[in-house]
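One chain of protein is taken out of this complex; the other chains stay put.
Residue numbering begins at 1 within each chain, and the chains themselves are lettered A, B and C in the order written.
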Amino acid sequence: MAILINEETRVIVQGATGNQGKFHMLQMLAYGTQIVGGISPGKGGMKIENIPIYDTVLAAKEESEIDAACLFIPAPFAKDAAFEAIDAGIKLIIIITEHIPLNDGIDIIAFARQKGAKVLGPNTFGIVSSGKSKIGIPPNNFFIPGPIGVVARSGTLTYEIVGNLTDNKLGQSTVVGLGGDRVVGLSFVDVLEKFEADEDTEAIVLVGEIGGDQEESAANYIKNHMTKPVVAYIAGKSAPPGKRMGHAGAIIERGKGTYEGKVKALQMAGVSVANLPFEVPGLIRKVL
Amino acid sequence: MAILINEETRVIVQGATGNQGKFHMLQMLAYGTQIVGGISPGKGGMKIENIPIYDTVLAAKEESEIDAACLFIPAPFAKDAAFEAIDAGIKLIIIITEHIPLNDGIDIIAFARQKGAKVLGPNTFGIVSSGKSKIGIPPNNFFIPGPIGVVARSGTLTYEIVGNLTDNKLGQSTVVGLGGDRVVGLSFVDVLEKFEADEDTEAIVLVGEIGGDQEESAANYIKNHMTKPVVAYIAGKSAPPGKRMGHAGAIIERGKGTYEGKVKALQMAGVSVANLPFEVPGLIRKVL
Amino acid sequence: MKLFEYMGKEILSDYGVRVPRGKVASSPGEAVKIASYLDSPVVIKSQILSGKRGKGGGIAFPSSIVETENESARILGSIVQGFIVDKLLVEEKIQIDRELYLAITVDSTSGKPLILASLHGGVDIEEVPDDYLVRYYIDPLIGLKSYDAREIARKLGLKDNIAKEMISLLQVLYKIFREKDAELLEINPLVVSGDSLVAADAKITIDDEALFRHPELPYVEEKTNAEKRAHDAGLSYVRLEGDIAVMANGAGITMGTLDTLEYFNGRPANFMDAGGGTGMAGTVEAIKILLDSDSKVILINIFGGITRCDDVANALVKVKNEIGIPVPVVIRLVGTNEEIGLKILEDNGFTAYKTMHEAAAQAVAIANR
Partner (left out) sequence: MKLFEYMGKEILSDYGVRVPRGKVASSPGEAVKIASYLDSPVVIKSQILSGKRGKGGGIAFPSSIVETENESARILGSIVQGFIVDKLLVEEKIQIDRELYLAITVDSTSGKPLILASLHGGVDIEEVPDDYLVRYYIDPLIGLKSYDAREIARKLGLKDNIAKEMISLLQVLYKIFREKDAELLEINPLVVSGDSLVAADAKITIDDEALFRHPELPYVEEKTNAEKRAHDAGLSYVRLEGDIAVMANGAGITMGTLDTLEYFNGRPANFMDAGGGTGMAGTVEAIKILLDSDSKVILINIFGGITRCDDVANALVKVKNEIGIPVPVVIRLVGTNEEIGLKILEDNGFTAYKTMHEAAAQAVAIANR
């Protein structure tokens, strides 16, 4: 088991002939992901290492069922591509693209909700069910199968923590990136719910950051609904208010979304909060 | 029993202080309909015969549950009012208003589908569950309770036929007006399905007219899914092609929606089709 | 409201759709001027609210200025498909590599805008086999997005530049369709001309119910005088070919009344729906319009709901007293305020029937006398 994706998940890559899209599509293929097609308007009919390229999502759908779409579409066109995938009935949309306008982001999320699709991102590294399937951009060699679920807002920090876990022989069931934008699809709560229900997950690492109130909601959920132990790390303790730290969401505004508030809420919910990323494996060992 | 509405259905009237709206709201009240409020922007706080008037649908909802909304809103503003009712979570919308622009009509229907609301109309006379509740404009004294379900596209013709039924002591469980516009909410099939499931309905009268393919779809549904007998009357036998007969939908275009096609389809489905409205009660007697 | 081809093309052009260069002319002189200005071979097209103008002699391809003048003179004032031609569209003759078909309309069954497209244009769309016709539904709350357009272009099998042209064109046409409240927007043929798509014809019908929000549109009067009078009075009137003038209250029951007449071998002279809440004044006007049709008998069929029987009776008496009613009137009058209405009729020498079929049979009997 794993959450959201597994070895049977059929994936299309939108923007499959661009540099990034092509590179990562082949990386996913190498990881073992079931790539059933690439979408690239005007390039329909060509092949990339035996992966058929289609002009439209519906064209791909004529030849295969599709469970998930992974977007490497330049920001100005990402909304159209996301709508295309959602409208075609695809239920999991992973939007790697950064710098999507906020209005486009909220439209995508609203349309996805209307059609019952789940969205990771925008601005996510993707999702990995270790040893089974990877949709997104993390390097292939970081992940080992195991009982730890990881859910995070940002990429490299997650690799850092997953790397620490792997070095300590703590494998991961699924690693989920929610995305760094101010408005994203799935929330910590949505993913925690799935980890709680997943029989292969025994403990969860939550990698949060300053800004917004997702971590606070997660704390509330953990307190009231979770039986599995959760360890957290929150980035941005040292960030001054009013300064946006790279991510559109990572900003302390009007006293909201502070490090202290998040940590306090999590601790009150029984979550062990690591001071530094490298402390995470130790805390996990304690709660397992 | 009855379909769609009964004595417990709580109704608001949108456009309650206009001439038509006020008159028919009081008629409904007199019929026994549970009118919980009228909506009239800017008139919130006043009362009409003890019915409270509200500025907005949400204001009414703060004081009562609402099951259905009946619109007497002038055509240019009807879309906004219908959206308001649908957005407020009301699940049955009865749009009496005529002459609503087609684009507004299709938007209303699409929004209702998205939110899981049912729409009768635009341009419907409404719906009557005899002796229980009336939402719309038919005169109060035409209907008597009984085992006949009636579903129709147009108003006065329905009164004519219901009058004939009543004169022949054939009472009606529910009489439903779908609306005369080119695009309307519920279809014959939607309503037939409910009559088939309604234990108080023993036979159904379908009052159709030329144009569109609703009657053909109904015939198909009757053939494959209905056990109860259906009698039909179709108006417009004498109408020449290309001429719109009052209703926006009542037009034979490009050889489609003809009288002959509809009658043939219905007869193939085992429906008795009356040549003239006054023949309906006799045909019903035969199948009961 | 149907728009003339030249009006439709003006709208298309305003939105950036490619149409042949051209202008409208009301005289042979103007046509010649336009042809000279265009400085290219031209087409002359009669501007009438009907298709199939070619077969009716309403389109010409003059090969010289003299021929332009002669052909214009021939077509102007002539009758094409039953319409008198008073305007011509003179436009450049474009290179035609292929003729496509493209239309946007509303599908009643799904309640959605529907795109119809085919590589086989130029003919009546009814003649195109279903296999060659792409049908694509649009969610009206989302609109036609570029991915929809890409999918339509793909289904048509278009490639490269023509595919790109089609993708842009579809988005613009959908925008026009919605912004102008069109019921139908049809381009047939849509011409592949080199690397471009050109709208060689344009048939746009605007939703009558939405005209109030389009003061920017030209007004095209298609109604007869009687239809116009009826429309202004809130009535719905269609002229037919028989000799029994008919009025009823409601579209369905009016159709039913006509059907009943035909059932008894009568021939209705018109469809007249005197509506739900027409009132006295409207009913008076309705009866006056019926009188103008020179029928042998008038049949009034009222099942009063909103309509009050006394209003109808009073209207009839009023017309009788004001201008007289030279033909027999057969009335069926039941419903709201029935007794009062019947009393008024009786006092003024009219008799009324209880049922629709009795009244219809009587009207037919009088007409066939």
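As a working rule, a contact is a pair of C-beta atoms (placed from the backbone, for glycine too) under 8 Å apart; a residue touches a chain by one contact, two chains touch by 3 or more.
As the structure is a prediction and not an experimental result, all values here were calculated from the model.
Trainee: Which shown chains does the hidden chain touch?
Mentor: A, B, C
Trainee: Which residue, B:Ile3, B:Ala16 or B:Val57, contacts the hidden chain when the whole complex is considered?
Mentor: Considering the complete complex, B:Val57 is the one touching the chain left out.
Trainee: Touching the hidden chain in the complete assembly: which of A:Ala30, A:Ala110 or A:Ala197 does that?
Mentor: From the options A:Ala30, A:Ala110 or A:Ala197, the contact with the absent chain belongs to A:Ala110.
Trainee: Check each of A:Gly212, A:Pro229 or A:Pro281 against the chain that is not shown and name the one that touches it.
Mentor: Here the residue in touch with the unshown chain is A:Gly212.
Trainee: Since one chain has been left out of the picture, which residues of chain C touch it in the full complex?
Mentor: Touching the missing chain: residues 141-142.
Trainee: Suppose we count only contacts with the excluded chain; which residues of chain A make the list?
Mentor: 20, 75-76, 98-107, 109-111, 114, 125, 137-139, 142, 152-160, 163, 180, 182-184, 207, 209-210, 212-214, 217, 233, 235-240, 243-250, 254-255, 275-278
Trainee: Since one chain isn't shown, list which residues of chain B touch it in the complete complex.
Mentor: Considering the whole complex, chain B reaches the absent chain at 41-42, 44, 55-59, 80-81, 83-84, 87, 111.
Heads up, the rule we're going with is that only the chains that are shown with their structure count from here on.
Trainee: Just to be sure I understand: the centre of a chain is the mean of its C-alpha atoms, right? Then which chain's centre is nearest the mean of all of them?
Mentor: Located nearest the centre of all protein C-alpha atoms is chain B.
Trainee: If you average the CA atoms of chain B and of chain C, how many Å lie between those two points?
Mentor: 27
Trainee: Rounded to a whole Å, what is the gap between the Cα centroids of chain A and chain C?
Mentor: Comparing mean C-alpha positions, chain C is 55 Å from chain A.
Trainee: List, in ascending order, every residue of chain C touching at least 2 other chains.
Mentor: Expected reply: 139.
Trainee: Using the touch rule from the top of the page, what residues of chain B touch 2 or more other chains?
Mentor: Only 114 qualify.
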